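Working notes, structure below.
The complex is shown incomplete by one protein chain, all other protein chains being positioned as in the whole.
Presenting chain A:
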Amino acid sequence: MTVYQECLQACNASPIQAKKCRKLLSRLLRLFYAGETFPTVESTNLFFSISKLFHNDDPSLRQIAYLAIKELCSMSNDILMITASIMKDIQNGDAVYKPDAVRTLSRVLDGSTIHAAERLFKNCIVDSNQSISSAALVSSYHLLPVAKDVVKRWTTEVQESITANKVFPTSPYTQHEFTGYNKTPNSTFIHQYHALSLIYQFRNNDKMSLIKMIQQLTERKTLTNSLAQIQMIRFVEKLILDDPNFVHSLWPLFVNWLNNKSDMVELEAAKLILNNTSKFNSEQQMHAITTLQSLLGVPRTVTRFAAVRVLNKVAIKDADKVGVCNLELERLISDQSRSISTYAITTLLKTGNIESVDRLVQAISNFMDEISDEFKIIVIDAIRTLSLKFPAKYKSMLTFLNDVLREEGGFNFKNSIVEAIFDIIKFIPESKEIALEMLCEFIEDCEYTELSVRILHLLGNEGPKTANPSTYVRYIYNRVVLENSIVRSSAVIALSKFALINDKDLNKSIKILLKRSLQDVDDEVRDRAVLSLKLLESKDLVEAKSYLLPQFKYSLPILEQELTKYVQNPDKSSFKSSFSIESIPKISEEEYMAVQYKEKLTGGIDDVIVDGSDDLNSKGNESNDDVKGLDKISDVTKYTLLQQQYQNELSALPEIGDYGTLLHSSAPVELTEKETEFVVTAIKHIFPKHVVVEFSIENTLDDIILENVNVVTQLDTEEYTEELTLPIELLNPHSKGKAYSSFTRPEDDDEKFMLTTMNNTLAYLTKDVDAEADEEGFPDEYQIEDLSLTPGDFVIPTYISNFTNVWDELSNEESAVYNLGDEESVDLQQVVTKLIVTMSMMPIEGTEVVTSGKNHSLKLFGKSIAGGRLAAVIKFAVSSKGVMMKNVVKGEEAELVELVANYLE
């Protein structure tokens, strides 16, 4: 508080002592920056005292006074009072503190008071002093949320300042004794960065003017500031995400960026390309990788780190491409920065081929002692992915894992090792005996209850299937004798599973062991022992098996969702009937494994997990877990969850609610361009007897209100008849709404998969925003694109593990050949991605990624809404005549097979 008193005193003194005040203010600021805050009354007092310092003209005092005022703005009242003094400074003050004045002004103003300062801002933006211009641009940017329309009026000035030449003047007040540094530059051109970003805020909805600006600025090479160039790269990314066709015309820019003199620009461009691999062809991607390769050798740690981080991410999806960097990466293993060496190793583990695996694992075991737990976890994760990739190498992997398992380590570390071993057991059957042996030894002295329980569960499941089950019984029973009650109870269940195999002796001994547990001190252990014994007494063990070794699992994400829905149901009467487990889809063991295998192989370690593990010790990683959780959900689950959501939304509508279960929903289809007055997308929902089209309509106009928005549809076939439409009653400017149309579907078997095209028109009443409430709008129409019911709408993407077997089983076959045009104009990856969406089938065996430019074969699988299986193999071949595509479809329903094979866009 003494600082507060002294500040008040010094500020109110007359005449003002500049040196003393500056010292005091710096003490005050020190309090702020240590985290202190003042109550509103005190800070308002301070605010006004400091404003008295404006009587003194010393620029060095004024500069720090502005900083103090800026910090006080957020805590004080009536800050508007100071506006006039600040504005006077901006007009007539010294150039030294003018930028500070401008920046402070933007804190004081709000949406209603900004008008007074408009001319001032405009003048400052075009000022030839770089600092003033920058300060004004940044301040305008700060003001965007409260006064976008006002700031928008300064567009001309902002645009001018991008290209204008600004200088960086120095003042006698800021001369420092330079210690061996070069002189202050004439201009750093940083204002370009600020101006460009501000312009983008005005134009981000207007693709054409944006692209025009990019072309203008890059043609004349006006952007000298590398931050501004980075910003440009980011804009280009947004453009490309919207419309991949720009890649072709903008590629020369990328070549330029990838060979820039600033490593920051090179990295950013490479990141853009490698983050959006589907938009760039492999030659272009290689270009980016070569750039990164050269950056791996630079002296700057941060650059190396950034480069290896990108490469690591690429390696997850596409290890072969990163292979060229292996030499550089191996050099990085001994990098002094541990993060870099860890990234290098994990990348190498992915790019490595079967010959180099042993060598790598050897190199890592030398290195394991030196790194922290978090990094070890990353390495273990990489090893896990690697062992699934090269099943033949399981022996050396297991030896490695066994060695590290014996080392000291925290729970997370041990857990990741155990996870890795679990996966190896699950997916590499021949490794089972060795791995189980290792786990058995581990639980002999395992300090973590959770791990013991999981291992016991696994032993119970896998042990009985091995050649010599009785060996495991001893290990498990040891747990019953030695451990705490949680471990004991899981050991009891594991034991009873051994009794289920057809071995009389074993059966008998296990019953004896279980009987001993009846005397246990813990009730849970006793309960489980009683239950197991009771079940084992029964004759044929069928019942016992269904309880102890169930053959299926419930889909957990859906179970969770359904339960929440049940509990949160506002209608209390629904609690009268109990929750029905029947509605949760069951997944057979085999399907579950297949899905998991796919995830494990592709998921591996991604950036999020690496980043997550960096902060295992910190408490604030809940959000991190969320991200991880979302990422880990497989495609299949995502699809099911989305369907659930649609079903919920639709059943909430009384007109549609009784249509029954939703069989399939299509991906959203765009019916308009993204920049038009009304943006319309449609989703097709197939019900047993109906088709419901959900139109999502966005009104992008500023001043028009739409009422009674409806989609008028004309069909080209008579089999479908329109049943009802649900219009949007009111659509305000910049808002979205949903309209529905429903049609009855033909029920005859041979017309089940009838295709049709809908000719759509948007009909509505328009009204001006300012119009009176009782004024009638006038009717208008807006033509939108046709919507087709495609064969894909009748197909549900489904995952399957043994594609080849099923392929041979299916009988009805149909094929079609297409010529896609010459090689130059066709991007295979794009075609493949589009096919997956239009055919609405699941890519199998990782064939959704095009690896070579010449030939590719895509394998797809799905089920029809009636439940019939459907498989497709699409082969691409590039020849002198162009890119040929052969589409072979097989399935159980002949009619659908024919449709799917012949319907391609």
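The rule we apply is simple: a residue touches a chain if its C-beta (ideal position, glycine included) is under 8 Å from a C-beta of that chain, and two chains touch if they have at least 3 such contacts; residues count from 1.
Assume contacts and distances are computed from a predicted model.
Participant: What is the missing chain called in its UniProt entry, if the choices are "Cytoplasmic tRNA 2-thiolation protein 2", "RBR-type E3 ubiquitin transferase", "NEDD8-activating enzyme E1 catalytic subunit" or "Coatomer subunit zeta"?
Facilitator: "Coatomer subunit zeta"
Participant: Of the residues A:193, A:753 or A:876, which one touches the chain left out of the display?
Facilitator: Result: among the candidates, A:193 touches the missing chain.
Participant: Tell me which of A:161, A:218 or A:303 is the one touching the absent chain.
Facilitator: Considering all chains, including the one not shown, the answer is A:303.
Participant: Please pick, from A:55, A:88, A:153 or A:238, the residue that touches the omitted chain in the full complex.
Facilitator: A:238
Participant: Just one of A:76, A:106, A:665 or A:864 touches the chain that is missing; which is it?
Facilitator: From the options A:76, A:106, A:665 or A:864, the contact with the absent chain belongs to A:106.
Participant: Which one touches the absent chain: A:49, A:275, A:396 or A:717?
Facilitator: Of the candidates A:49, A:275, A:396 or A:717, A:275 is in touch with the missing chain.
Participant: Pick out the residues on chain A that sit against the missing chain.
Facilitator: So the residues of chain A touching the unseen chain are 15, 17-20, 22-23, 25-27, 29-30, 33-35, 58-61, 63-64, 67, 70, 73-74, 96-97, 99-100, 103, 106-107, 110, 131, 134-135, 138, 141-146, 168, 170-171, 173-179, 181-185, 188, 190, 193-194, 197-198, 200, 204, 227, 230-231, 233-235, 237-238, 241, 263-264, 267-268, 271-272, 275, 300-303, 305-306, 309, 336-340, 607, 610-611, 614-615, 617-621, 623-624.
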